[in-house]
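Beneath this line is the structure, given in structure tokens, with notes to follow.
Just one protein chain is left out here, and the rest sit where they should.
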């Protein structure tokens, strides 16, 4: 399982990911899914390497998923959480990162509430010629690449279980419903899904989906037939987004948004944009539902829909997460090995 | 060290444990005690398996004990603690458990302040045909099976160091002193000790030991000579419980109980029910004292009694804990291997 084509170092944003890169992540993750179905779910790939999980913002699922991915690649892991840290003593984020660098960290997985923090740390690592790559595990309202990549794997696996490829996405209609404006998950998914040829339909109240939102994603795509445009559509009602949709992704509605007077009430939101079994009847009959979790049951999605294995891909998303994160750490580790490391 | 007799999957309660099962746990734990006395205290039994420690209620000793047991079986461990988790974002407990399931957890060790939570999660795992077993690491005021099993190992080891067996308990008098009403440790011990033929004498103020308490444990026992009754006796004074006792177990007095006006004062409690060297003179001369920890020195038990290696088994209980938890994870892993796992 070598991947000579992979040359990317840091993984900060999917904005400039190429179809070849998506395919590499997909195929590598599929190989690791094979490993995960064995009784001994471990490979020695990153033995003796250190993966530092620097989660400045609390997280259960993403942190555990990266930790497990690293352990299954036999890496040693270091966990940073802000509660018990030097940050409370006034240390800067860059100094924290440089401390973990100096300890001998090989790969850094970074989550921060501030958009751009992983990019800033990656720049600093490059400036220091550190030979350490940064993976953005969610930064503010910017991006969450590994979430979008696990969604990609989940969707392709669902369309074509035998031999999934990103080509399976071409022409598919994917609806993303909810707090688009504040969602790093939506942003990353917009890049990946459109790059693979899907049509993305966004639906939300206007306060959570400004008219100009989609403009940011109107960057040209290289295709076999020349340049193309990313297919992104904005709706302020649910119905046109759901009509004939192949996949529907509900976003988490962060209750703290309510204080910003962006929504009349959770009940009203659910009445207008909540996913129910009934509303899915307008979709493609084979429609599947995704949610990045954690869910507010009864707000973005009803409980019975969420728990219906015929309709919901939520558990498969979590499972895909470990395989995709193994793939990302593996691919990053591969480019790292081929660089000349400066002594630190 | 195979154990063909073991068929139990989840370990939630000791209410229906059979003498054969107690003996299996005891003998398996004794084998692991042998491993623990070697310089390299590790076996490859659970290599590549994932043990998730989901501790919704904070804990030092039980969590560390399970973590160490899992590591010594070469499992990978995932730790969940409520502070930094999605629970604060409104996720349900079942969704948290399902997330860890989807990540590829093999065994779940669950502690929760609510009685019945591990059982509920176990039912959900079965409903999903997940092939994942749940171990109750303490739920509310219900049960704490691994604590009672480590007490069993400690007591049998104390009676018969050369070749301990649960038969050693037959006819022994065991006193349990303290906040019986709210104690999951007492409940689990009542099932195990009586099933192995010991007489259990409970002593506490009436507010912490209602008259009808023992009735719950008057379920029939199968013995070689036919049915028998579990031997449980209730006392509202210390003296009759201690008289000729072979073992005395003090329970932790949770200071927060005081707010419920269940006790006049800690000093008064100690005067009436605190264990002292002097009071133990009424016991069997070979009497030993147990305490599940953490202790309130000077309340349930005096400091000099707690620290006397001739009288106190407290450190041996902690040591037994690692061996018993290795045994439980090992036995559960064994039944798991023989099931057909559904792909997740």
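So that you can tell them apart, the chains are marked A and B in the order they are listed, and the count of residues begins at 1 in each.
Assume a contact is a pair of C-beta atoms (placed from the backbone, for glycine too) under 8 Å apart; a residue touches a chain by one contact, two chains touch by 3 or more.
Nothing here was measured: the structure is a model prediction, and the numbers come from that model.
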item	value
Options B:31, B:47 or B:64, residue touching the unrepresented chain	B:64
Contact residue for the chain not shown (choose from B:40, B:265 or B:310)	B:40
Hidden-chain contact residue, picked from the options A:15, A:78, A:262 or A:282	A:78
Touch criterion as defined above, residue of A:11, A:35, A:101 or A:319 at the omitted chain	A:101
Positions on chain A contacted by the hidden chain, ascending	47-50, 76, 78, 80, 83-92, 95-96, 98-104, 337, 343-344
Hidden partner chain, residues of chain B it touches	36-42, 58-61, 63-65, 67-68, 71-72, 81, 83, 252, 254-255, 293-297, 315-319, 321-322
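Criterion: only the chains that are shown with their structure count from here on.
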item	value
Separation of mean Cα positions, chain B and chain A [Å, integer]	41
